[in-house]
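One chain of protein is taken out of this complex; the other chains stay put.
In this document, chain identifiers A and B correspond to the written order of the chains, with residue numbering beginning at 1 in each.
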Amino acid sequence: MTLDEVKRHIEKHLPGVALKPVRESLLVENPLDLPRVVEFLKADGVLQLNYLSSVTGVDYLTFLECVYHLYSMENKTYSLQLRVRVDRENPHVPSLVPIFRGAEFQEREAYDMYGFQFDGHPDLRRILMWDGYVGYPMRKDYKQEDSEVLDRDDIEWLQKHGVSVAEEHIKMAESLQTGGESEQPESEQTEG
Amino acid sequence: MDQMFVNIKAALVGLSDKVFPDWVGVLVSIAVSIVAIALLGPLIMMYLTLIERKVVARMQNRIGPNRVGKYGLLQPLADGVKMLIKEDIVPRNADKVLHLLAPILIVAPALLVFAVLPFGRNMTAVDLNVGILFFAAISSIGTIGIFMAAWGSNNKFSVLGGMRSVAQMISYEIPMVMSVVPVLLAVGSLSTNAIVEAQADWHWFVFTPWGFLGCVIFFLCGVAECNRSPFDLAEAESEIIAGFHTEYSGMKFALFYMAEFMSAFTISGMTTTLFLGGWQGPLLPSWLWFFLKTYGLIFIMLWFRATLPRLRVDQLMALAWKFLLPLSLVNIVATCIWHFLSDEAFFTPAAFLVPLALLVFSYWGLMKLNQPYMPEKRVYPLVD
Partner (left out) sequence: MFEKMRVKTKVIDSGKSGLDTQTLEVNVGPQHPSTHGVFRMTIVLDGEVVKSLRPVMGYLHRNHEQIAENITYSASMPYTDRLDYFNSMSNNQAWAMTVEQLAEVEIPDRAEYIRVIMSELTRLVNHVSVIGFLLNDMGAFFTPTLFAFREREKVLDVFEAVSGSRMMCNYLRFGGVNRDLTDDQLGQIKKIVADFPAFLDEFETLLAQNEIVCMRCQNVGVLPAELAINASITGPMLRASGVNYDIRKVDQYSVYDRFEFKIPLGEKGDVYDRYYVRMLEMRESLKILNQALEQIEPGPFMAPKVPACLKNPRNFKPPVGEAYGRVEAPKGELGFYVVSDGSKEPWRYHVRAPSFINLTVLEAMCIGYKLADAIVILGSIDIVLGEVDR
C-alpha cells in the first residue's frame, strides 16, 4: 500500500483524525489523536502494524518532533513512519506505553534528551543522565561546556602563581560547582 | 624405606633419652609429631595452589604460572609474600572481634584433622580410637567460622553468602556421616588405623558395591563441605563477588584460602583411608601409596572445578536431602545384607549381587522420583 492509500484507510476508519504526508511519513496533526491512530494500526486486519521499532525526538528549532517507526510482524512488507509536532515550551505528547511496552525506555530517553513530557508514562525519569540533572542535552539551544572552562582548583593554582583570573571565569566555576547546571554566557560550540 | 619417618622419630627420641630424663622423651615425641604436621599442612596447601593453577590452566588450553622459578615452583612463595605484605583492611562498622576470630576458627579445625590421618604404616600422628568421630565433630566447627566471617563483615552480600554456606554445610554433613556408617559396620572400630588395616590384601572397600557408592557419596559431600566447585556458591565469584570472604584482605584472606585447600586434602585423605585402602599397596612404601591415592582424588576435585558450572542453591539442597540422604540410608541396608551373606572369602558372589541389585534399584527409583529436575529434550524447528 502506498502512503496515500494508508492515509485514506486510516481516515476512513477513524473520522476526525487529521493526517498530512510529510516526506515519506504521516504527520498526526493533533498529538492527542496519536494513541487512537496507533491502536487502530495495531489492531487493523489489513495493516497489522504490531511492532514499534523506534521512538525518537528531533529538534527543528521552532518546534519539537517525535518520530515513530512501525513495522508489521505478520505482513513483512508493511511499514509506516508517524510524526507528531509539539512546541518547545509545552511539549506534551501522549505516551504509547499502554499500547506498546517497548516504548517505555525510548520515551524516557526522549524525555531525558529533549524534554518531551509523555502523559501516561508509568515511570518518567531520566535514564541516561543522572537523576538530578538540569537541562535537556540534545536540544539545539543547549550550550555545551567549553573545553577551556576553568574549575576551582585551576583558578586557585593560577592565583597562587600570580596569574590574574577574569571575574567571569570565577563566577562560572562557582556555578559549575553547584551541580549539573551548564550555563555559559559566551562560548562557541566546538567544531568536532 | 617404608618406616623411614618412624625410624627418624625414634632416633630423635633416643637422642633425647641419652641426654634428658624419660619424661622429656615423651614431650620430644609429641613435639616431633606436631612440628611435622605444622610444617606439612601449609606446605601441602602452598603447592596445592600451584598444582591447581597449572592443572586448571592446562585444561583451559594455556600454561599456568611459569615465570617465578622453573615451572613456577617458587610461585607459592611469591603468593605468600604478597599476602603478608598487604594492608589488613577492616570495614568501619564491622564487628572487630568476629572479624578477627573467624579465619582462626576456620583454619584450626582444618589443621586438626591432620592428626588422625594415617599417612603410612604406624604413621598416624595421634592414634585415637575414636578417630572418625573426631573427624566428623571437628569438621563441623568450620560452619560457625564461616557464619562469623559473613556476619562480622557488615556487608549484605557476605551475609547472603554466609547463609547459603551454612545451609549447604549442614545439609551435606548428614549424608557424609551416613555414608561412613557402612565402613564402621564392616570394620567394627572407629579408629582410622584399624580401618586401614582391615583393608589389607586388596580388600579395599571401594571394590564392594556398598563401598563404591559410599565412596562416591562421601567424596561428593566432602567436596560440598570444602565449598569447592560445583558446590561453591558460598564464594560464587560471578554472583556475589566473594561471598563471606569479600571484606578480607592480606593474611586473613590467606588463612581462608589455606583452610579451603587443607580441607580438600583432608577430605581426600579421609576418602582414601575409608574406602581406597589407605596406605595399603604392594611394592611402594606405604606413605607413597597414601599420597598417590590422595592426590588422585585431589586431581578429580580440580577437574570438577575446571569443567562443571555451579548449581543453584535450591537445586543443591534438593540434591542433598532428596537424593544423597535416601541413597546413603539404603547403602547401610545393603551393607548389612552383604555382611550376612558373605562368608570367609571376601568376594562371594551372592554377597555381591544382592546388594548390587538393591542399590541399582534404589538409584533408579530415586532418579525417577526426582523427575522435575531432569533435563528436557527440546525441538527446534528451522523455518524459512
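One rule holds in what follows: a contact is a pair of C-beta atoms (placed from the backbone, for glycine too) under 8 Å apart; a residue touches a chain by one contact, two chains touch by 3 or more.
Because the structure is a prediction, the values reported are computed rather than measured.
Engineer: Just name the one of B:6, B:101 or B:306 that touches the chain not displayed here.
Structural biologist: Reading the full complex, the residue touching the unseen chain is B:306.
Engineer: Touching the left-out chain: which of A:3, A:17, A:58 or A:165?
Structural biologist: Once the missing chain is taken into account, the touching residue is A:58.
Engineer: Using the touch definition from the top, which of A:73, A:134 or A:170 touches the missing chain?
Structural biologist: A:73
Engineer: Please identify, in ascending order, the residues of subunit A that touch the omitted chain?
Structural biologist: Subunit A touches the missing chain through residues 23-24, 50-54, 56, 58-59, 67, 69, 73, 76, 81, 100-106, 109, 113, 126-130, 137-138, 189-192.
Engineer: Tell me which stretches of subunit B touch the chain missing from the display.
Structural biologist: The missing chain touches subunit B at positions 56, 59-62, 91, 155-157, 160, 229-230, 232-233, 236-241, 246, 305-315, 373-376, 378-384.
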